[in-house]
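Take this structure, written in structure tokens, and hold onto it; I'll ask about it next.
What you see is the complex with one protein chain gone and the rest in place.
So that you can tell them apart, the chains are marked A, B and C in the order they are listed, and the count of residues begins at 1 in each.
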Amino acid sequence: MIVTKDLTHKWFTLFAEKVIQEKEQLSEYDRIIGDGDHGMNMARGAQQLITLWQAVPPVHLSDVFKQAAMKWISGVGGASGPLYGTAFLEMAKAVGAKEELSNDELVTAVKAGFEGIKKRGKSDIGQKTMLDLWAPAVQDLEKDELTMATLQTALTKTNELKATKGRASFLGDRSINEVDPGAASSKLFFEALIEAGEFGGN
Amino acid sequence: MIVTKDLTHKWFTLFAEKVIQEKEQLSEYDRIIGDGDHGMNMARGAQQLITLWQAVPPVHLSDVFKQAAMKWISGVGGASGPLYGTAFLEMAKAVGAKEELSNDELVTAVKAGFEGIKKRGKSDIGQKTMLDLWAPAVQDLEKDELTMATLQTALTKTNELKATKGRASFLGDRSINEVDPGAASSKLFFEALIEAGEFGGN
Amino acid sequence: MMKKIINQPDQVLADMLKGYKLVHDDVFYLEETHVITRSHFTSKKVGIISGGGSGHEPAHAGFVGEGMLDAAVCGHVFTSPTPDQVLSAIQVADQGAGVFLVIKNYSGDCMNFDMAKELAELEGIPVDFVIVNDDVAVFDSSYTEGRRGVAGTILVHKIVGAAAENGASLEEIKKLAESVVAHLASVGVAIKPSIVPEVGKPGFELEEDEMEFGIGIHGEPGYSREKIKPSREIAEELIHKIEVETKWTTDQTLAVLINGMGATPLMEQYIFAHDCLTILQEKGYTVQFKKVGNYMTAIDMAGVSLTLLQLEDEKWLDYLTQSTLAPAW
Partner (left out) sequence: MMKKIINQPDQVLADMLKGYKLVHDDVFYLEETHVITRSHFTSKKVGIISGGGSGHEPAHAGFVGEGMLDAAVCGHVFTSPTPDQVLSAIQVADQGAGVFLVIKNYSGDCMNFDMAKELAELEGIPVDFVIVNDDVAVFDSSYTEGRRGVAGTILVHKIVGAAAENGASLEEIKKLAESVVAHLASVGVAIKPSIVPEVGKPGFELEEDEMEFGIGIHGEPGYSREKIKPSREIAEELIHKIEVETKWTTDQTLAVLINGMGATPLMEQYIFAHDCLTILQEKGYTVQFKKVGNYMTAIDMAGVSLTLLQLEDEKWLDYLTQSTLAPAW
């Protein structure tokens, strides 16, 4: 798979659309183990990104990541704003001036995003956060095995964890078997990549 | 019927006991067309009177009225405190130094109480207040026809009125067919008289 | 079921006032008569007293302090205090220049305060009073008790309190208070009823999607029950109601008090304030004084009230803005 600006643009557009569509569901997950705003937060960033791109589409590949980063950092707030924002910013940095990415380069960029979340969130895998969706997604992407099914498996495994980071950590054991909203929105992010990849050429 | 101090003491004691027993019901009537405190208010005065008389029973006939007046005026508050208190005070004044009352003298005293309420409340019959119970009770007493049945009739007629005085007046037409709490407690007052009269000699 | 942070329901009054005294070092609490007074009085000043049933916190104890009240007489919940209670406040508040009573127009309050006035006069204390009847929700006619006294009472406290502090005589205060009351109008709305602790259930019921315009601060019925509306429409209706009832023209200069009923978060109060102030401005009124918060509540009722005062006299604005030590102002 060659990752072009168009594919990336499509990826993030699909992601934004999915977030808006799943807004209520994401907030409902968050209502159960957090404070009920994850869908609203993510949809704010998503809507701003769509609005921006309707007016001025991204020109360069790195613009996609950079503009998404800016919208999440300055338009979202909460925990998810800086986390996604940092991930996208690190991805933009990893991409640099390139206008096309090989599969390996894509993996490198996504890994950079993953590391960005860890650093910003002072967190790691196993804490029932978005990281527990990103980590297996990166691995599957590396092995070219990323599918809707493997994403679902990753989410299911995350559900089984006990939260030790973010608001859900206050629930302790009661967080077990609940869906982490950030993991659920991250699943949408990688689903969008798969969908964009299929249509955009492989 | 010769009204002695003992009979009067019994009358007011029975009244106080009835009020305490019917406290919840009186408040419930008031909750529907007022502010829900009539039972509590009346019971406060009643309890204080019983407590006083357990320690020091009344000596003279007029003490009964005077002491009840003081308890209602200084212990009850709301609208019913000054109204009952004034009624009892006017009755004490009408009785003066007498130690026994003929039926006519009793009627004169109760009428004085009734006039006291009217003056204090700037109110009159037909406004769905305690006055609409007192007025027919005074008449029946005059004709020696005061019975549990005539009291019930008086209350039923009061229920049919529209309130134009007191808190219930704010309900307008919605007050029709509801029980006026002050009329209900006044019914207890005259019931107590009947009961005290039967037992205390006739 | 009733859910409250209390101990014995019949002890709420004493428990609350003992708490008030523990928190505020500069008041006295007369336990016998449930009166809260200043601990230091301004000498030769007319004493200003307010009171009534409890359940309207911070009214009235929270307004005791230099520049406002000298004493607050606290009845049981939603029950007027007795003449004895009021008298004990009068005795303490009298500093030789007489005492002025701010009474809300409820038959119980009027009768009990009036009896107290008679008793005080027998003791040689000059007493005068005003009856506040700002609630335009009530049709003012001989067929009702007349308009109720609600949140506008707080503005009366402030204005007469400041005037008294500045040395006004009992007669001057009486005139001032009556003029303020004549230019005062309030109306409220409830979205959830209140529960009197000793009663244990709501004073009235509202459906999940209903609100009631014109509700009283003891849950007295209002003039219209409707489906819940946006804040802006509620503001329009309340302003409209006041305009219809007062027949004021829009060239007025106003003081505006937006009052929370007890369980309404400040978020909603400020949203509602935004709508009220915007509409008043659009209509051409000049607003020179504004205040938002819980001042005259109805225990745990959810809702708001709007009070408008025509600033007839320039001094009124000075009195409203003059400093006070009352903690709840």
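Assume a contact is a pair of C-beta atoms (placed from the backbone, for glycine too) under 8 Å apart; a residue touches a chain by one contact, two chains touch by 3 or more.
As the structure is a computational prediction, the values presented were derived from the model and not from experiment.
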item	value
Partner chains on view for the chain not depicted	A, C
Which residue of C:3, C:44 or C:247 touches the chain not shown here	C:3
Residue ranges of chain C at the interface with the undisplayed chain	1, 3-8, 12, 15-20, 22-23, 54-55, 57-58, 62, 189, 191-192, 208-209, 211, 228, 230-232, 234, 258, 262-275, 277-278, 290-292, 294, 297, 299-300, 302-304
On chain A, residues whose C-beta touches the chain left out of the figure	27, 31, 35-37, 40-41, 44, 73-83, 120-121, 164-167, 169-172, 174
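Here is the rule we go by: only the chains that are shown with their structure count from here on.
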item	value
Graph class of chain-chain contacts, one of line, ring, star, complete, other	other
Remotest chain, chain C as reference, centres from CA atoms	A
Cα-centroid distance, chain A relative to chain B, in whole angstrom	76
Computed distance of Cα centres, chain C from chain A, in Å	54
